[in-house]
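Before any comments, here is the structure.
The other protein chains are all here in position, but one chain of the complex has been omitted.
Presenting subunit A:
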Amino acid sequence: MYTVSNRLKITSYILMAVGVLFLAIGFMAAPSTVEEAKEMVAAHHDAHSDGHETAAAHADEAHGEAHGAAHDEHVFHQLQNRPWSALYVAAFFFFMISLGVLAFYAIQRAAQAGWSPLLFRVMEGITAYLVPGGIIVFVLLMCSVFHMNHMFTWMDADVVAEDYLLQGKKGYLNPTFFLIRAAFFLGGWIFYRQYSRKLSLAQDNADDNRNFVKNFRWSAGFLVFYLVTESMMSWDWIMSLDPHWFSTLFGWYVFASMFVSGITVIALITIYLKSKGLLPEVNNSHIHDLAKFMFGISIFWTYLWFSQFMLIWYANIPEEVTYFVTRIEDYKLPFFGMLALNFIFPLLVLMNSDFKRVNWFVVMAGIIILFGHYMDVFNMVMPATVGDQWYIGFPEIGGILFFAGLFVLVVFTTLSKEALTPKRNPFIEESKHFHY
């Protein structure tokens, strides 16, 4: 049995407290009137003596002579969006980790994998965050629907009234249906998580394999449900931030990101528990396999990222290519930086077979991968909501700290509730003797 050490508990409480403080600073610092926003932008420009050529850049977007006022209002909304977006990115990032782990777990169950049952309790611990994390994301989406921020422009009836494309998408992109879908996705995922966990625990005390077989069937069914809903979730929650833009493989792209982050967290928590002398039967072959997944899915992520990028870059159709133009113009460092972190770094560090079995190597690579995929989500959300007004400051760091604290608290509390090794899984012996 694992017990959460006081140090870990206190650390997570401190993380959450500091996170809340930073987020509060972020929300206080956001402007409440257009005039304030103008002052902030002006002050920002003075601070940088070289000065951005925003006037020139925005002249292209001028719509008649009302442009000046419209632009100020636009910047005002972007600045107001910033703390909300920072909160949303962090909330979604930690939620997506647990959802990625849930998919990985379901695949292990559906494939009846022999190597992984020793890690099932760890995975179940991580997916416990799905419930609070999912609820928080849902609440944030509700805040957007109730116009507490301007992250999703299509939720604004005035915007839709003037926008032919958004009128065409109204049948799908409307606030009511949006929330119904979100509740349906979250309900399905949370149901599978709770039910599968129940069956997994019941299997430990059973004298036959009925629970195991049932879990196998539910997992296979869940994967079908997940593949469809995950894709739609990514259109709804992320792609619709840029409501004119679309990409057919966006769902896969987000999936790759959550999958690699999830597997990385499984590896990190397994290594942490092993360092506490727990999970004695997990050997370096298990770590090796997780690291292989981290390596492989990082490449897979890059493959999808590039497939999306190259087609849009080559075709150069204005309505599609704006997505990358804004990112390359305003987000040069995070955009190319995360590509280096998520592709080149794991490629070079995790390529060697021996390195995949060295714990500190896996931990180091894992932290970089997690940071890279946070930046990935940042790049998906921020350009649409705050435009060139982005910055990594109080609200962004506060969001990460708060959700990291909550994540650690929920995951480790769940881990401490049950024995870390499943007793009666039919494949547990194979898993114990797993050898590369």
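Assume a residue touches a chain if its C-beta (ideal position, glycine included) is under 8 Å from a C-beta of that chain, and two chains touch if they have at least 3 such contacts; residues count from 1.
As a working rule, contacts and distances are computed from a predicted model.
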Protein that the absent chain corresponds to, by UniProt name, given "Secreted protein", "Putative aldouronate transport system permease protein", "Glutamate mutase epsilon subunit" or "Quinol:cytochrome c oxidoreductase membrane protein": "Quinol:cytochrome c oxidoreductase membrane protein"
Contacting the left-out chain in the complete assembly, out of A:F146, A:F191, A:F306 or A:Y391: A:F306
For subunit A, the residues touching the chain missing from this view: 306, 309-310, 313-316, 351, 353, 435
